[in-house]
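Yeah, one chain of the complex is gone here, protein chain that is, but the others are all in their spots.
Chain lettering (A and B) follows the sequence in which the chains are written, and residue indices restart at 1 in each chain.
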Amino acid sequence: MAGVANTWGYGAMTNHFNDIRHSKLIFFIGSNAAEAHPVALQHVLYAKEVNNAPVIVVDPRFTRLAAKATDYVRIRPGTDTAFLMGLINQLIVNDWYDKEFVQTRVAGFEELKKVAAHYTPEVVEDITGVPAKEVVRIAKLLADNRPGTVIWCMGITQHHIGSSNTRACCILQLMLGNMGVSGGGTNIFRGHDNVQGATDMCVLSHSLPGYYGLSEKAWRHWCKVWGVDFDWIKSRFHSKEYMHKPGFTLARWYEGVIQEDKIYQYTPIKAVVFWGCSSNSQSQYFKVKKALDQLELVVIIDPFATTTAAMCEKDNVYLLPSTSQYETEGSVTSSCRQAQWRYKVVDPVYDSKPDYEILKEFVKRFGFEDKFFKNIKEIPEDVTREIARGTLTIGLYGWLPERIKKHTDHWHTFDLFTLQAKGGPCDGEYYGLPWPCWTETHPGTPILYDISKPVAKGGLPFRARFGTEYTYPDGRKENLLAAEGVANPGSEVKGGYPEFPGWKTDINVIRQALKRGMAPFGNARARCYCWNFPDPVPVHREPLHSPRPDLIKKYPTYPDKPDFYRVYTRFKSEQKPELVKDFPLVLITGRVVEHMGGGAETRSNKYLAELMPEVYAEINPKTANDHGLREGDYVWVESPEGGRIKVKVKVTERVDPHTIFIPYSFGGMFMGKSYAGNYPEGLVPYAIGEPANIVVNYGYDIKTQIQGTKEGLCRLKRA
Amino acid sequence: MKKTLVGLFGLLFLAWGIEVLAEVLRNYGPLSPTDTFQEFAGTVLQDWPTRGREFLKLAPSFKRYFLMVVLALPALFFLHFLIFGPKRFSHQGRRVPYYGAFTRVLHWTAALCFVFLLFSGLSVLFAKDLGAGSLVRTLRFVHLLAGFGFFGAVLPLFLIWWKEMLPASYDLSWFLSLGGYLSREKKPVPAGKFNAGQKLWFWLATVGGVVMFYTGFYLYRFEASVSTLRVYLIIHNALALALTAFFLVHLYMTLFAVKGAFRSMINGYKPLEEIKYLHPKFLEDSAP
Partner (left out) sequence: MAPGPFGPGGKEGSMGLMKFICDTERCIACNGCVVACKEGNHVPVGINRRRVITINEGQPGERSISISCMHCSDPPCMAVCPAEAIYKRDDGIVLVNKDLCIGCGYCLLACPFGAPQFPKAGPFGARGVMDKCTFCAGGPAPTFSEKEKRLYGQNRIAEGKVPLCAGMCATKALLAGDAEVISKIYAERVAKRGSGLSPKIF
């Protein structure tokens, strides 16, 4: 999301699922939506059948989604930016790009052109393995079928250049002029049903809720919202430095315990709380296990006894059963920024407690109950209200619990194609009040950056987040605001304008802006050139563990990054060209429709466990024959870091001879040993297996530190 | 006149052209649904279109054949009894030991199991008439137990008797006169310890029994492909039909056609007179 946000202001799915029905072309890259988002496929297939839309699927594997594609492109893992830049280059070189859109709403085009020129079809073929002719053909398809939408998921983000990958996708759509139109957009499918909500609340270590960051201003804003004294909050920290210092990430928190890479914190981590989170979805899993064995305290709050519970061998672990979503209630946020209300269906059936109650019990014992619940009397409605009041950055002010419930109660009154209610109590509003929903009467913004609608009716320009003017390294100056005449209907200023001062903390500024027909965050150009990124224009860099030593020389990775979310993170020093000799196969992991996430819940369901009872490695017939492996054999998959897992062999043409695929949702076994006996009595899942993340290689995105699970090397050994 | 004819042909041609176009449009796309479903047929249906259909014709017909056998054969024997009557032999004279004690135990165990097998097996075919449900389900389980019992008894019995059951040169002439059973006369017939008819019954019951056991085992467990199971079921039913028929013959022969034969299998002795007429070669073979 960082890449997307830095291109045009917000990092989220720009259109919505139903809007895909309007697409004249659908471009999937790094997504297996048929298995990860099966329900969304109905919209994709509608566009394919009714609009005759080409469905292009770019993936190293011939996935179940590729089976539905009109055009399948097999690409080498980790080379997405090269491919996308190749497409962008074709659009520029052949004059297929939307000149008007670029002239009026895009900045940094000249810089983009210079960098893209390197990615000729021949260069792209060498890097990605996609034939040069295909690159040109796909570019023409994109140009001929507009508006088209670009959809991606973890296949784009989970790389060490994930931020460049996402930016390249955005730039592609900017070149095609597919932004802010129905049927277009960058529709990033989020991986879990409320992860957008979690992202918006910044359940992350580098920001306060609502993307405010960790500056003093941010803290003061939220202290005001919570009704808590700023100095008291400051006193809770070890020092002021730590109040503003981004913490460890989910991908590397265990380094704070085992310290195999240097950490930048006054103390190692002594305790961890897994709250509705699995651990076997983290790469370098054998290091996670080491951390679990060293920690003084591990608390697991989950409806199921997760893999983490079984992996703890020390007497240091507590399991607190929380309720499922049916036994509690609250709001959830979809991929496309909509809010829905989840009603409670039944009181807690077992001894589990709703998360709110567990939190309350903790807060009571920590002694700041009065401060924590200052504005909260009714849970969860008052919590929703407080969130709405405080999150002005993405316009959640209009997300009052009454409005959200009304939408959920009357969801049948909303149009299937436009999401707008036709009559009824929600007349004129868009389903779920997609944010930004600036005020209590704003109808929601179904399509981001749609300049054709008034802001008060759901329209939006690109955000003016990066100033009004920029001077590029070669001296060229560019006005970052939108061109003359490009503004939403009814806008007082008929062109670009900077953000309104104080809009992020004062609702009255927002109201004022709306009254003037203008967006509170300004009207600017989307950036092709992000000067705050290590690669201002996306460029290809070989994965840390790459099968192409010759390309490592040409496209090396970044220098190492010390104090990167409090831990020294290796890049250049980890890129070893000679690794491929001993580890010749590329390893990718991913989702399967039968299991979800860490798998604690799905592997405890007897029917899902029946559908997929064992973990396996997809191996190409040629590779299998070269290794003397047959279907059903067991094989050791070994990583360069020493991790090894024993999995079943599945011989299939889905992967090419250089690639291995393993689903990541298994747990309960560890490097050949079963940990079934370590689960609490009667709670062993029906299906256990090796977590694929034991062998996923070292590698993290340069901006977000997300783990690189889609690139890495491994080798096979008969079991 | 010419103009109207030309116009008519033109219209017909146009109509045909539209029909073709409509057909093409209906199947627009790289693959028409019919082609797709045909692709699936190989995997989904496998050999049902040929073997399955054959099975459907054969399987329901067995009930008919069984009814015929079970009704016709006893009627035939009744007729035979009326016309020819039983063969009687004096039991006052010398008796010769014929069946050992162990042999008799085996025979009766096998016989009992066979009877259970017969009834429980028929109960499957005639399930409807028995009210089906738990009664027949229980009988199916009885069929399994009796099957094991029969197999366990008939195997040693086979080892004991097989040498004397081997075909001999005079067996053919025994068959030609049907063992003398189609006459009221008391005439010696060419037979050793066991006559040709008995030999036939023996081989059918033992070898056939093994085949029944094998096919029956797979039919019980269903641990084979459906194609294989279909074949096994036909074999099992067909062989069962043959065994039922021969069993009825065996019953008639031992209970009615030869007086005292039943007692022989109880006490192990046969009267010398009977042996002289019905198993003369046995005396020659066992003469000191």
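Methods note: a residue touches a chain if its C-beta (ideal position, glycine included) is under 8 Å from a C-beta of that chain, and two chains touch if they have at least 3 such contacts.
Note that the structure is predicted; figures quoted are calculated from it, not measured.
J.: Touch partners of the unshown chain, restricted to the chains that are shown, please.
T.: If we consider the entire complex, the absent chain touches A, B.
J.: Identify the residue among B:V124, B:I235, B:V249 or B:M265 that touches the chain left out of the display.
T.: Checking the options B:V124, B:I235, B:V249 or B:M265, the one contacting the hidden chain is B:V124.
J.: Which of B:A15, B:L56, B:A72 or B:V207 touches the chain that is not shown?
T.: Checking each option in B:A15, B:L56, B:A72 or B:V207, the one touching the absent chain turns out to be B:L56.
J.: Provide the residue numbers of chain B that touch the chain removed from this figure.
T.: 25-26, 28-29, 31-33, 36-37, 39-40, 43-45, 48-49, 52, 55-56, 59-60, 63, 124-128, 132-133, 136-137, 140-141, 144, 219-222, 226, 229-230, 233
J.: For chain A, which residues touch the unseen chain?
T.: 34-35, 38-39, 41-42, 45-46, 49-52, 62, 64-68, 72, 593-594, 606-608, 610-611, 652-655
Just so we're on the same page, only the chains that are shown with their structure count from here on.
J.: Once you find the CA centre of chain A and the CA centre of chain B, what distance in Å lies between them?
T.: 69
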